[in-house]
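Heads up, one of the protein chains got dropped from this complex, but the rest are sitting where they should.
Per-chain numbering from 1; labels A and B assigned in written order.
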Amino acid sequence: MSRVVFSTRDLTKHYQVGGGLFSPPQVVRAVDGVTLDIYERETFALVGESGCGKTTLGRVMLRLHEPTSGQVIYRDQDLTTLNDKAMRGLRNKLQIIFQDPYASLNPRMRIEEILAEPLRTHGYGSPEEIRERCAELLDMVGLRRQFLRNYPHQFSGGQRQRIGIARALANKPDFVVCDESVSALDVSIRAQVLNLLSDLQQELKLTYFFITHDLGVVRQFADRVGVMFLGQIVEVGPAEDIFKRPLHPYTMLLLSAVPVADPHQRGRERPIMKGDIPSPMNLPTGCRFHTRCPFATELCAKQEPQPREIDGRTVSCHFPLAA
Amino acid sequence: MAQHNETVLSVSDLRTEFHGGRGHIRAVDGVSFDVGRGRIVGIVGESGSGKSMTALSIMGLVPKPAGKVTAQSIMLDGTELTSLGADGLRRVRGRDMAMVFQEPMTSLNPVRKVWEQVGEPLAIHKGMNSRQIRARVLEMFELVGIPEPKARLDAYPHELSGGLRQRAMIAMGLICEPKLLIADEPTTALDVTTQAQILRLMLELRDRVGTSIIMITHDLGIIAEMCDEVNVMYAGQIVEQGNVFDLFDRPSHPYTRGLLASIPKTTEKRTDGRMPSIPGMVPNLERLPPGCRFNPRCGDVMAICHEAEPPLGEVGGGHLARCWLHSRKADGPAPAAGAVL
Partner (left out) sequence: MTVTASSPEVIAEPSLLREGIAAFARNRVALVGLAFIVVLVVVALFIPWISHHDPYRVALDEQFLPPSLTYWLGTDNFGRDVLTRILYGARISLLVGTLPSLISLVIGAALGILSGYVGGKTDAIIMRLADMMIAFPSLLLAMVVMYTLGANLLNIFIALALVGWASVARVVRSETLALKGKEFIEAARANGTSRLTTMVKHIFPNVIPTLIVLFSLSIPDAIMWESSLSFLGVGVQPPEASWGLLVAKGKEYLLQAPIVAIAPGIAILLTVLAFNFIGDGLRDALDPSMKD
């Protein structure tokens, strides 16, 4: 039984938006009470659509944005209680790989400098040791050592993403947040980079928190999945279980909406969600999903469902789909 | 040979070239395909494949003088587009053929009301007045399923969600009842649930109104759900062309096969935990490899692939593939023994 390496307890992040001289600011509850456990060496995928808060959650978990309330626990240490200095000291263990290969590398720095920076910040060693480590990192991600001298704009999107991965791995982290790390890549390159991430996970014993909207990637790579909607997790559980038998109506609609690359399956029954996702500034009463849910009842409009354990999963729904 | 009125668009040998500061790029290099009445034809490819440029070339939207578009023929329902000047094309654009773009955020002018923009083609091509335009836009909003359409007429783009904006864009595209609608990655910027709604809408519209659609995308899932015929593009050329069922059941070009294999599927999990991928990268259009453009990445590469570019060869029944596995040179070699067809 794996141990829990990272967890959040009732984590929230609220933003104040707008508000002028005569009107109060509105509150956006981007992350609203998220409790999760992530096990050592697993790939935990967080899925959801725009406005669900998954990107914010990733940032808040690493304290790149400060949480409004709640706890973030890494190996029994509550990160929210640490001061800046202590937090910075931990940053070599907690890393993030970004989505946009074009914006995630400083265009005016050579690759060697980009890779050396985290090493220097955490006192890796002498300049020679640092240089050798940079070359090692490029080896690890399948790029030639001479690329250390080049600038980011000379590389393709896929190569830049590999450099971003190398940078994240510089100080041997054990927990890595992948924020839509392959979404901006072409399909054929995506598979290459995913394979790389998978291999690295084995070699370096990494735990991945994989934020994505691509359910195909989730099915192939994730061990467990969390489905997020308007700031809350509505279903969590083993990936295969969730794909075969989603319990939350939103999960079911999400899965049925994905186009299938097989024309013979065209005629299949698939419910399609009506209307638009409500704005995070204007949350519905009761269960947040009830305005879009084909199975909603009066209860759903009045009362927020609490997370329950069903069949080894956690679901927040008054009427989870047939168990 | 399809009858004249059965084919809405017939593109023959379309070529689009760019002369940049540093080199010469053939973004679209000899593309030919037909779109039948009421059919949905897909063009699928990755970045640099030329799929968007093909659409822009047909619409006459390629920036000049940087780009030069030539074709043997582009026939839109009986009208030869290549013989029209800029003015002629402008009359056709929006009225007989329309385009829907990827980014609903930026395709709509943020400082104009939605009804004004969606109705603009009517003002340009049919000379209607404001009252008539509003009425027609309202009809279109109902057609594309915008809830509370009357209220939405006077909305500004930022007041609408991404999905609604894209519906508005589709309304604008269809408002003059064009024979052909070109949709360039219309759902890429949308959430998957919104995407499902929009795709279903497009199918409904095709059934009700009979518009032919060219669907440009990188997503083979969308192709499978929507299209009747498919063109797979790579480095400016069509490398496989055919009926959607033929393409998915018997993918014949190694690129198509590689692409299909490398899509992470939601329907089942691979047991080996790895994704098959196509090695290498899309070629630089300024420095194409000799022979077949795909040869550096091809698992079935043969000697002839480095020497000569393959023509589009018949796989069977109208299914074509640009690959030496499927064509013989007049006195050239047969496909390699054991080649998978």
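Note that contacts are C-beta pairs under 8 Å (C-beta built on N, C-alpha and C of every residue); 3 or more make two chains touch, one makes a residue touch a chain.
Note that this is a predicted model, so its numbers are computed, not measured.
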item	value
Options A:3, A:88 or A:205, residue touching the unrepresented chain	A:88
Contact partner of the left-out chain, one of A:44, A:155 or A:289	A:155
Touch criterion as defined above, residue of A:7, A:80 or A:99 at the omitted chain	A:99
Contact with the hidden chain (one of A:182, A:196 or A:317)	A:196
Contacts of subunit A with the absent chain, listed as residue ranges	59, 62, 64, 87-89, 91-92, 94-96, 98-100, 102-110, 117-118, 121-122, 139-143, 146-147, 149-156, 158-159, 162, 164, 167, 170, 192, 195-196, 199
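Keep this in mind: only the chains that are shown with their structure count from here on.
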item	value
Whole-Å separation of chain centres (CA-atom averages), subunit A against subunit B	32
Interfacial residue positions of subunit B with respect to subunit A in the complex	46-47, 147, 161-164, 191-197, 199-200, 218-225, 244-245, 248, 258-260, 262-270, 273-279, 281-282
Subunit B-facing residues of subunit A, complex	49-50, 156, 158, 186-192, 194-195, 198, 213-221, 239-240, 243, 253-266, 270, 272-277
